[in-house]
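The full complex has more chains than appear here; those shown keep their coordinates.
Order of writing sets the labels: A and B. Residues in every chain begin at 1.
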Amino acid sequence: CVAFEVRKVEIGSVNDASGLAALIDDGAFGADDVFGIIGKTEGNGGVNDFTRVLADMAFDQVLLERGTRGQSEIDQIPMVWSGGCDGVITPHATVFARVDDPNPRPEPRLTAGIAMSEVIQPEDIGRPAMVEKIAHGVRDAMKAAGITDPSEVHYVQTKTPLLTMETINDAKSRGQTVFSEDIHQSMDMSNGTTGLGIAVGLGEIDMPTAEQIGKDHSLYSSVASCSSGVELERGQIVVVGNAPGVGGRYRIGHSVMEDALDFDGIYRALRSAGLDLPDRPHPGDIDERFVNVFLKCEAAPDATLRGRRQIMLDDSDVHWHRHAKGAVGGVTAAAVGDPAVFVSVGALHQGPAGGGPVAAIVDVGD
Amino acid sequence: CVAFEVRKVEIGSVNDASGLAALIDDGAFGADDVFGIIGKTEGNGGVNDFTRVLADMAFDQVLLERGTRGQSEIDQIPMVWSGGCDGVITPHATVFARVDDPNPRPEPRLTAGIAMSEVIQPEDIGRPAMVEKIAHGVRDAMKAAGITDPSEVHYVQTKTPLLTMETINDAKSRGQTVFSEDIHQSMDMSNGTTGLGIAVGLGEIDMPTAEQIGKDHSLYSSVASCSSGVELERGQIVVVGNAPGVGGRYRIGHSVMEDALDFDGIYRALRSAGLDLPDRPHPGDIDERFVNVFLKCEAAPDATLRGRRQIMLDDSDVHWHRHAKGAVGGVTAAAVGDPAVFVSVGALHQGPAGGGPVAAIVDVGD
């Protein structure tokens, strides 16, 4: 049967994919088995962060040289690169490979599936139509992953279209309007609407009204990790969860951080994934069964944390994205005793306001 | 007898000292009782961080308006402002006031003392002569604080001279040499040599050789917090510890963080100060007895943390000072459940390499 191998490798310098090469060379999985990659790279995490390009080129190159797939096939592999190793975060990649396992288990194990949504028109973005199309796509990706129980979906990574001047004009030429002509808002809104679509698709919330989209922060998915890009016309949806009948050694779970200091949320996610932890967990309890955690964090929207003033939203030198990643990255690394953790920012409708979703993957053994 | 009142106040905007004013108006202590202030302000923590100036002016103003001391007397009060509220750190000040207490206790309580060292010549900086002068000054400050047991000193805050072109030329004109003519190095070296002087003064280490100063990172004080300034010719030394026969409700303790993720070091310091904590402490155990913690952090000199690559030393956009404060500030705030913590950087001979000293003050009650 199918099984997933999940391995974390350090990125030793900006364009180093030797960790992936070593895994392939050592037989952990084949180059052609690589199903997806999620990594942190060392740039500024902003518009001109080219470390994502360099990592992508390096990892592509390893797959090209060691496998049989061509560049265009490799371009189809979901590779999510999040820039910004602020504070103590170590550049690294988590590699998901889909392999054969002759001995499937009855207990659920980690599985993943990919689906493309219907075409998302510019006039859909930020509106109920997009929520529905994403919700539908999430259910397709669940099917592809072999997951029937929505509560066994613990991580949904998406990439959805943005508004551009071109697509706005296209909508207008068809007599349509767009939710806003401010294209700078459209990234947040595309991601947030997608977060709601995931929540609807998984039954976390009921279908929201148009007015709630982007406004009602009490509505969110606890498993969403949404990004967007100008080059897309459909949403790319990757669902990771657990399903019975799947092989391999890995399980995934999730929880949320209620705020930037809530490291209990990280331990809850690890427990949800199947890691035995005592009542009062401590980094010393985290052992080689730990694979990785995946968090979204954000500045507290009211600029307070536990009642204390926060200055990150007012810093014109260092973007709040960097402040948030620096602090939450430190909290996360301390909680698990490992700085190679995936912490990214920006979480409209993705986890509670001021906090964010936490997914965790553990190696539960044979 | 003498007693110390120790209170933490938020700085609600860059030049807000209303917290201090309220304490005085509410009778916590008198304006003329204020003995010293240690605070975090919201600037970049670098050369052009003027938030320190604004805080100092605001706190001075409150003392001027509500007390009888003039500006020149108020300028003598040790006020330590550390810029840089990276990540989640909240701008705040810890105010130490020296008051009368008719009911001294037999158990040791928090006390503090100030001394000025002998004149530190430019040719002394970075050399054994400075170590000795500081060590002597530390013992003077202990006496002023009424502390006889060096192990009851838990925090030593210093301000010492730097090399400048003028003082280098002065040394040369007297036929002397200086340890280095690179004035940019002299801040680290003045602070580091002072760290060793504190360690010698308190018996933490034996007198180092000239070669060990600035080089042998195994030598350090666990209670030193050293800064420097061009305007000084002597070292200003403030010692904070516990002594019997002192009144008040406060105790101080200390420990070290072995690295940026070692939050156990924070709990060790709180226990050392007298806070009862269970075996596996949790932020939920921290209650209103908690006053504040004071940490120094730094980039790991070998650019690794728990064996993982660290990128902060290579970031030309955001200084590693900001990365370190962001991450360690997050860890500290999470450990104590309060973002109003004192975390500053730069720790040559101040705590272990890659880590740093942690002092903690708790309110142990009457």
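Rule of thumb we're sticking to: contacts are C-beta pairs under 8 Å (C-beta built on N, C-alpha and C of every residue); 3 or more make two chains touch, one makes a residue touch a chain.
Predicted model, so just to flag it, every value in this text is computed and none were measured.
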Worksheet item: Given 2 chains in view, how many copies does the entire assembly contain?
Response: 4
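Methods note: only the chains that are shown with their structure count from here on.
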Worksheet entry | Averaged-CA centre spacing for the pair chain B and chain A, given as whole angstrom | 41
Practice prompt. Sort out for me which residues of chain A touch chain B in the complex.
Written response: 10-12, 42, 44, 85-88, 90-92, 260-263, 278, 280, 282-283, 305-306, 308-312, 314, 317-318, 322-324, 326-331, 333-335, 337-340
